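First comes the structure, then the notes that go with it.
All protein chains but one are shown at their positions in the complex.
Up next, subunit A:
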């Protein structure tokens, strides 16, 4: 396809039109990013009175710090858990919805709901339900013989933020899966049924392979989400604790920088996060360019 060429009469008009976008990018992305890069090679004392240029010392310290390495591990577990849980739940819901509705928007609207909820609110919601003293889910589990306490138990805490983060993302994934499912012609499923494949077999040999482009796209989106957009959820539920058990990378950046006032270390961490987001974006764009077509 060819892009249409538009000629402007006034030579400044095009620049004026992109100016707001440029300004926003400059103020909210380029400038902070360069600040982070700059700070990551400085060491500043806690009162911000003096700073000294230290090359890559902040990065070296970081990778020698067991707490940072463990935060990396926590983030990986959290990200994998969130992605699997939210995509799995969404796929299950989408398959059920696809079977029932085919076109009706009622359930769709209903299931989009969680996506509109602010992350902090989602966090608080789940925090309440799992609260060891007042939470209904914690209570139920205790009845069933499991003593849930995410304020003391690191695994419970990690599970809590995974559930809260996944829940918020389910609706987004659901919409994509449902659209993907509805794009599969009914006759394909019918042909497979005549060809002797039962429902399970049809799902794994026909439906799932046809959904895999959607699934791959969602996987990247969900990893990006769990890495970078879950700060508020962690903050509202576990605040990184107990200890540092749920201190995922984004959370640690904030805590080291703004609570512990280690600006150099915090900046070095954000530079690393920046590299991760850049590489994920590259993966995603390459994928969209070479989108699998049938």
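Rule of thumb we're sticking to: a contact is a pair of C-beta atoms (placed from the backbone, for glycine too) under 8 Å apart; a residue touches a chain by one contact, two chains touch by 3 or more; residues count from 1.
Going forward, contacts and distances are computed from a predicted model.
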According to its UniProt record, what is the protein name of the omitted chain, chosen from "Succinate dehydrogenase", "sn-glycerol-3-phosphate ABC transporter ATP-binding protein UgpC", "Fe-S cluster assembly protein SufD" or "Cell division protein FtsX"? "sn-glycerol-3-phosphate ABC transporter ATP-binding protein UgpC"
In the full complex, which of A:36, A:138, A:192 or A:219 touches the chain missing from this view? A:192
Which residue numbers on subunit A touch the omitted chain? 185, 187-188, 190-198, 201, 205-206, 209-210, 293-294
